[in-house]
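Got a structure here, written out as structure tokens. Questions coming.
All protein chains but one are shown at their positions in the complex.
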Amino acid sequence: MTMGCSGTDVASAVRAMATVVAAHRDELVELDRAIGDGDHGENLKRGFEAVVSALDSSEVDTPTAVLKLVAKTLISKVGGASGPLLGTAFLRAATSLEEVDGASVAAALRAALDGVVARGKAEVGDKTMVDALRPAVDAAEAVKDKSVAEVLAAAATAAEAGAESTIPLVARKGRASYLGERSAGHLDPGARSTSLLLRSLVDSAAAS
Amino acid sequence: MTMGCSGTDVASAVRAMATVVAAHRDELVELDRAIGDGDHGENLKRGFEAVVSALDSSEVDTPTAVLKLVAKTLISKVGGASGPLLGTAFLRAATSLEEVDGASVAAALRAALDGVVARGKAEVGDKTMVDALRPAVDAAEAVKDKSVAEVLAAAATAAEAGAESTIPLVARKGRASYLGERSAGHLDPGARSTSLLLRSLVDSAAAS
Amino acid sequence: MTVGIVIVSHSVKLAEGVAELAGQMAPNVTIRAAGGMDDGSLGTDFDRVCTALEQADTGDGAVLLYDLGSARMIADLAVEAHANPLHAVVVDAPVVEGAVAAAVAAQGGGDLAGVARAAGERPPEF
Partner (left out) sequence: MTVGIVIVSHSVKLAEGVAELAGQMAPNVTIRAAGGMDDGSLGTDFDRVCTALEQADTGDGAVLLYDLGSARMIADLAVEAHANPLHAVVVDAPVVEGAVAAAVAAQGGGDLAGVARAAGERPPEF
């Protein structure tokens, strides 16, 4: 099984992400209210709405061009830490996505992770989106010889577990680190949204 | 020779200070522009104008009450470092001025200096008003058995020399300390205004 | 237990900006901006600081943060003039970072000493 690899397919997958983000806006806001400033859902909603507008009004046609536009728009419009982080993730994925098979998807996810770490300096255990993204990348690489759908499914499932794993953690990066011990007992909003975005990709791959 | 010691006399001396400050506004602004934010002349002008208004509209009658009103008004209206410093100086002088003779004037000046140091933690050599005020107090105490006019004259002359002594100094307190070595070569505005205020007192004592 | 916060600044905008930034993470904390002079010029206004402190101390005390040194002197004087000077603490910390840390600590129910301590600690890595 191969995933559609035209720019249009990637754009559809990104539009589906925007829908998922909008549907989970309130949940993400609530999570961020507990250990942050309560804007994560709104930040991502604003960012992905801008992404959809950008896609509507531009003629990007390759997967790389679409992902670069997404990156640029998220960096410009999100307004919070997740903007530069996800933006860098999409940017790095863009430049490493040459053909679309399991291995290249795993490689793109790895590049995205490396970008997030380079930008935000967080590691597993710091209670950030990295706690979702790193296990996702590891899981994707472990099955990279399988189909795109299987690689993405492995990534999303690992990301969900990784996000859950943030609950007991004390935040060491990001705004939540101001709370110290009081950040424990809460799901990290960025880890949650990362798992949602990956699950959305699984659904897009299945639909294509 | 004794200086008039009614509240009215003290108020007249303070009004004379206000006139001196207004006359030197631009000079003090220029000095502060070189090593600060250029507002010292305006700060003192605004402060002493408010003092004059306060005197006009209140019925304070003892020297202590007048000096307290001056203190309170300077603290409220000056807006810069010199406000809390001069305000504290007047406040301390107020509570130590019982009778008006050379010794009590010297004691009031000592109390004023102690207040400035307690508030601002500067010492001689830091390039602040303390470089004018401490030698003034020392000179006043050295002649404290003489008349009020002589005590004040000794203080003013020493303050003028003390102010001049700030020129080569590198600032270690106040805004000018941000300039580091570049603060050397300039007269400290607060030391200059302190010497002007003391000289004004000499003139008031001579006139009374 | 909710300790209040006062931002003492030479600038109206700076004080209000710090208050809004810190307030975002501390919706239940009273944060008062005391910036600038009555005529809009840059400077610290003692009466404004006193009023802000009265409002910020709703019973559990308040911490004061300031932008530059002369603002510290005004903050100290406001504490001395406060109904209960032991209910107010001037913290010597970077004003933005200190205010956010103080706000989060106050939101978490910290007492006056705890909030002052949080404000003065080096902020966590971001």
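Each chain gets a letter, A, B and C, in the order it is written, and its residues are counted from 1.
We adopt the following convention: a contact is a pair of C-beta atoms (placed from the backbone, for glycine too) under 8 Å apart; a residue touches a chain by one contact, two chains touch by 3 or more.
What you see is a predicted model, and the numbers here were worked out from it, not measured in a lab.
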Note: the excluded chain touches shown chains A, B, C
Hey, which of B:D37, B:D101 or B:E160 is the one touching the hidden chain?
B:D37
Quick one: say which of A:P63, A:G83 or A:P189 touches the chain that got left out.
A:G83
Looking at B:G7, B:P63, B:G174 or B:P189, which makes contact with the chain not pictured?
B:G174
Where the missing chain touches chain A, by residue:
37, 39, 43, 75-76, 78-81, 83-85, 87-88, 119-120, 173-175
Interface residues of chain B (partner: the chain not displayed)
36-39, 81, 121, 171-175, 177-180, 182
Contact set of chain C toward the excluded chain (per top definition):
9-18, 20-21, 24, 35, 42, 67-70, 72, 94-97, 100, 125-126
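Methods note: only the chains that are shown with their structure count from here on.
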Of all the other chains, whose mean CA position lies farthest from chain A?
B
Hunt down the residues of chain A that sit against at least two other chains at once, touch-wise.
none
Considering chain C alone, which of its residues make contact with at least two other chains?
none
